[in-house]
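A short worksheet on the structure shown next.
For this depiction, one protein chain was excluded, whereas all remaining protein chains were kept in their positions.
First chain written, first letter: the chains are A and B, and each begins at residue 1.
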Amino acid sequence: MSSMKSEEMAKSTQLIDNEVFRAYATYTTIVLLKMMLMSLVTAYFRITRKAFVNPEDVASFGKGETAKKYLRTDPDVERVRRGHLNDLENIVPFVGIGLLYALSGPELSTALLHFRIFTGARILHTFAYLIPLPQPGRGLSWAVAYTVTISMAYKVLKTALYL
Amino acid sequence: MSSMKSEEMAKSTQLIDNEVFRAYATYTTIVLLKMMLMSLVTAYFRITRKAFVNPEDVASFGKGETAKKYLRTDPDVERVRRGHLNDLENIVPFVGIGLLYALSGPELSTALLHFRIFTGARILHTFAYLIPLPQPGRGLSWAVAYTVTISMAYKVLKTALYL
Partner (left out) sequence: MSSMKSEEMAKSTQLIDNEVFRAYATYTTIVLLKMMLMSLVTAYFRITRKAFVNPEDVASFGKGETAKKYLRTDPDVERVRRGHLNDLENIVPFVGIGLLYALSGPELSTALLHFRIFTGARILHTFAYLIPLPQPGRGLSWAVAYTVTISMAYKVLKTALYL
């Protein structure tokens, strides 16, 4: 039992020793942490702009009308929330397709190129959204990350297609 | 080092050689690409309906009031966005639970049945949402995909339960 367990442990750590998989793990973690950061940015803007959505969140500001005026939308808060949703829409496919791509046996250099461009483009996208930069800054950074994901999906389907 | 690396590479490609895993990779990629397509449909409707949300997106239409009138919501755009969010809510559980299901050693034919029905139902759901089809078209396609995911979750918990 004990020896079987340690054997299994060894098996499971082998995947993380593979260089392509380690690169996938690194960039996926970075890009998911970046997405999580949007929650903190939202909270920051909600607090500094005093713009909340739940009555229980403004209860400490006083009772009745005093607190109610903070239940409002704010352009900066809404902007961060749109950036956060755009992250979900684009980072979820990267995480899912990227995992399959990493397991489809790509060249390390090709894989790194995909992961690095995607991660760089999504970080740029966030800056372009939050500053905001004039278009087509945000549009281009979105399109680059989108194209990288399509390229990985093509490799997965070419390698693994089983309908 | 070099031999260890190639051994690891071999290990990591074995997963993608497994037929159930290849089927999972195929249908997950298809369904994530379908979800990504919603971004393009949203962009198409935003441009044809001239309905944008960010001031920087309408800057090229002119200055001041001329451009401002395009900062508006449009029923078609909002409909696509609801379809996109519904995809996120349902495809994320499929990708996560489906991976664990594929690793839980199901029969190939049973796994294919799950993946195919889910994928078909979600494609139907998108058409039902965008055309739109009268209810219960959208509701039923949603329920079928939901039930498939529950069935996979049951198999995962039956096989792997470790609390």
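Here, a contact is a pair of C-beta atoms (placed from the backbone, for glycine too) under 8 Å apart; a residue touches a chain by one contact, two chains touch by 3 or more.
As the structure is a computational prediction, the values presented were derived from the model and not from experiment.
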*Per the definition of touch given earlier, which of B:A67, B:V92, B:I117 or B:V144 contacts the omitted chain?*
B:V92
_Absent-chain contact - pick from A:L88, A:I117 or A:V144_ = A:L88
*Touching residues (missing chain, whole complex) on subunit B*: 14-15, 17-21, 79, 82, 85, 88-90, 92-93, 96-97, 99-100, 102-105, 132-135, 138, 146, 149-150, 153, 156-157, 159-163
*Absent-chain interface as seen on subunit A, which is shown*: 5, 8-9, 11-13, 15-16, 19, 21-23, 25-26, 28-29, 32-33, 35-36, 38-39, 53-54, 56-57, 59-60, 84-85, 88, 91-92, 95, 99
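To be clear about the criterion, only the chains that are shown with their structure count from here on.
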*Measuring from the mean C-alpha position of subunit A to the mean C-alpha position of subunit B, what distance in angstrom results?*
15
